[in-house]
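Of the protein chains in this complex, one is absent; all others appear in place.
Note that the chains are named A, B and C in the order they appear, and that numbering of residues resets to 1 at the start of each chain.
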Amino acid sequence: MTVSGPSHLGAAPDKSESEHWAQWAKAEPIWDWPGGKHVAVTITFDVDAETGAFSMGDEYLQRLATLSEARFGVVRGVPRILDLFRRFDLKTTFFVPGWTAENYPHVIESILKDGHEIGHHGYVHTSVNKASPDVQREEMERGFEALESVGAPRPRGYRNPGGEMTAETTALLHEFGFLYDSSFMGDDRPYVEKHGEIELLELPWHWSLDDWPYFGFAADYGGNTVTAETWRQNMWDEYEHARDEHRAVNIVCHPEFSGRGYRFKQLEALLAAIVADSQAWIPTMEELARHVKPKLWPVGAEGVRGDGKTKARGTHLETTGDDGRKNQYSGDRAGI
Amino acid sequence: MTVSGPSHLGAAPDKSESEHWAQWAKAEPIWDWPGGKHVAVTITFDVDAETGAFSMGDEYLQRLATLSEARFGVVRGVPRILDLFRRFDLKTTFFVPGWTAENYPHVIESILKDGHEIGHHGYVHTSVNKASPDVQREEMERGFEALESVGAPRPRGYRNPGGEMTAETTALLHEFGFLYDSSFMGDDRPYVEKHGEIELLELPWHWSLDDWPYFGFAADYGGNTVTAETWRQNMWDEYEHARDEHRAVNIVCHPEFSGRGYRFKQLEALLAAIVADSQAWIPTMEELARHVKPKLWPVGAEGVRGDGKTKARGTHLETTGDDGRKNQYSGDRAGI
Amino acid sequence: MTVSGPSHLGAAPDKSESEHWAQWAKAEPIWDWPGGKHVAVTITFDVDAETGAFSMGDEYLQRLATLSEARFGVVRGVPRILDLFRRFDLKTTFFVPGWTAENYPHVIESILKDGHEIGHHGYVHTSVNKASPDVQREEMERGFEALESVGAPRPRGYRNPGGEMTAETTALLHEFGFLYDSSFMGDDRPYVEKHGEIELLELPWHWSLDDWPYFGFAADYGGNTVTAETWRQNMWDEYEHARDEHRAVNIVCHPEFSGRGYRFKQLEALLAAIVADSQAWIPTMEELARHVKPKLWPVGAEGVRGDGKTKARGTHLETTGDDGRKNQYSGDRAGI
Partner (left out) sequence: MTVSGPSHLGAAPDKSESEHWAQWAKAEPIWDWPGGKHVAVTITFDVDAETGAFSMGDEYLQRLATLSEARFGVVRGVPRILDLFRRFDLKTTFFVPGWTAENYPHVIESILKDGHEIGHHGYVHTSVNKASPDVQREEMERGFEALESVGAPRPRGYRNPGGEMTAETTALLHEFGFLYDSSFMGDDRPYVEKHGEIELLELPWHWSLDDWPYFGFAADYGGNTVTAETWRQNMWDEYEHARDEHRAVNIVCHPEFSGRGYRFKQLEALLAAIVADSQAWIPTMEELARHVKPKLWPVGAEGVRGDGKTKARGTHLETTGDDGRKNQYSGDRAGI
């Protein structure tokens, strides 16, 4: 007898993957955040500009008011955000679609001038789950080309525009040798997103930590209308929870949403409160990735680089944290 | 003349059912909660893992990020929840789809190790109102087989994935002899969900006491963005109301929603407040079912077991509570 | 040249109707609420039971869990509401579809036993804007027949199920001689809803004063998840505003929504606060209608009765309130 409703049976992970998640679920990594900090906080920005509207369909090319709303992100949002991080002398990561970089090169310039990281965010915000493999490849390649054309260093990290991933996208990340990905939601700690032979160093995000569900609104689709303080309260509670667990927390904002006046006040208040708490390490995504990578793989493994060494995982099991404590995650995995 | 709009006239309950509900509406059962407690509280969990995404259509099989979001429930959510209940030395009930059990057997193992109950939750979260009778039967049978294959005791209770029920599902529950069901919303007290000859011992739920409406969010469908404290405030008010009425209250959570950091803090706070109030009996669903069954049926009746004896209901009318008080519900039903 | 987008030009009110609303907009009726009260408050209930689900399509006839959710209204909601009003010794109005009356006659019986008013709410909650004239007529006629069959007095008031009205519905109200209607939203004071020759004594409602937008939730459609206190806060603010304007306010609830535990607590709190304020007259809808009718029409006019006398309106312009003050509304209309 066969279940004839959803034809999902092929989706079952094989037993080795199941075992992988079973082990990881029990892991208690010791992250040893620099400076003895208790939590690693990244507040990162997706600089979509008009590409977010493009991805809603060709009809939106004629919608000049909607496009102007999106443009607000690069005209008003990014400068405010840069100023905010400058005031606190902090660096963070901006994920920029290629189209945005080509059309607003001054945005790239100003981000780089302040010492921030630029990540890959596709070319025109195409939803990968609706795109052919060819389009996905073009999105990847043109994203690189565009960033290079305006003088950005080759990005080391990727965040998918739209928040979805397919097997093709995962394979492309592997092929192009990213240091880290920030598109999956399988944990609230840095982790290894494993799909068969492909293993991605994952700095995860989640809708509940993204400002779009809180602030996005379109005449055709609606949206929520909570106070901006509601957003801050949830983010702060997540911060406290992450701090108690000594883990990382990754908050995702968009300049066209959180760069608006009354919301930006709450972003300022959130960052000020985190800084004042004195317990947070606030790195760029790349810095975070470099710090956690040896905690997640044994020495010598190469993460997503696709060099075949990742299968060596599990043979070198013991790592030692900066404070001399054994890396319990590796310990837990000794039995694999 | 015939109403030609909705062709609903066939849906009218016959007079005997109408009378059933009229009597029950007047009933004031004395539940006699163990230990003299004033309220029975169950906080129960549906461990869907990827099956929730499966039920949204085959397209979701390719959506690796969405699937990773669902996987969070078994990797991060369940361990947190188990830890929480361990701290309070409490047992509760997890409803687990067969697919989840087969693919994450460690989840079943860890739930059982801590002494919790496992309930039936279908096989792959198929929406029964969109499924053929054959698919419904397969969902039921494979759900049993999968739980058995990973060492779980045969489940005594059922909660429908998706929150809907059809006549076929109700007949299957009857046929398979469940002790209780937790899929209907016809009362906020334990009650008898009656459909013709079939009578189910019902431990009801409701959307307003489920965390999905509060926390679920998908790019294609949207969702709400209240603070997690909003959820807790409503749950606590429901608890107080149930306590004042000396009834039961059944809160339904999903590890992939309430297991997220800032929400989990509120789940912890809710449970801590209920425990501190010292007036709640906090059983598993099976314990609750065994306690209320004799209050709802006279001695000797067999509930949903399908042995024909349920029709004897109404012939033995008087039961006596633990404290010697007459069971007023039985009294009320004397006239049936 | 013709606007070829929406073909709405025929919808323009003629100048006499425009002038009608211009005059009414300037009116400041003196309502002279009984007992010198400053505000008239009606908290009224639509007892849909399963008919609300019926109106969502035939598919819902198979959805037993959704139907049980709707049934909650008559099993749990109405008894709680009756008890609440009994405690305060208040009478209100329940709008009951014919199907509900036929299938739950005990609900009608208990409402009448407590001295409340029963209004017409159609037969099976058919959306009039999707119904043929014949179906609309049948809804009206069977609604009357069903209420009569279970011993209810012939209803004097009507509220449309679903909150829409068409020209056919308006004509039916006129033909059947209702004292008042409560389906339009053109004012927040009692007023005359005028459509050509037809004039309805209107006791208006509005979505912002209805509990469905706050509490309704369905798996297929979603819904909001604010705290129940949010609902109460808005209702109380409306009460204060109505009190300051010495007008009426009409709050609409559904037993299956507001009869749920944590929401019911807020309904209780709202009513308790209004009673404690000592400035509210809390009548049934019929009492309110009888009180305001002479303020809205000159002596001798017959409202919606369809006897042709309504056109006499405007020839007798002066009425005098209970306290001897001139009815300014009539005064304002002297120039018509």
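Here is the rule we use: contacts are C-beta pairs under 8 Å (C-beta built on N, C-alpha and C of every residue); 3 or more make two chains touch, one makes a residue touch a chain.
Note that the coordinates shown come from a computational prediction; the quantities given were computed from them, not determined experimentally.
For the omitted chain, the shown partners it touches in the full complex are A, C.
Interface note for the absent chain: among A:Tyr123, A:Tyr158, A:Trp207 or A:Tyr239, the touching residue is A:Tyr123.
Residue in contact with the omitted chain (choice from C:Asn103, C:Asn160 or C:Ser258): C:Asn160. Within the whole complex, the absent chain has one touching residue among A:Arg156, A:Arg260 or A:Lys293, and that is A:Arg260.
In the full complex, chain C touches the omitted chain through residues 1-8, 10-13, 18, 21-22, 24-26, 129, 160, 162-167, 169-170, 183-188, 193, 195, 204, 206-208, 213-214, 221-224, 226, 230-231, 233-235, 237-238, 240-242, 245, 249. Where chain A meets the chain that is not shown, the touching residues are 50-51, 54-55, 57-59, 61-69, 71-72, 74-76, 78-79, 99, 102-106, 123-124, 126, 130-132, 134-135, 138-139, 141-142, 215, 217-219, 222-229, 260-265.
As a working rule, only the chains that are shown with their structure count from here on.
For the pair chain A and chain C, the distance between mean C-alpha positions equals 51 Å. As a whole-number value, the distance joining the C-alpha centres of chain A and chain B reads 36 Å. Across the assembly, chain A contributes no residue in contact with two or more other chains.
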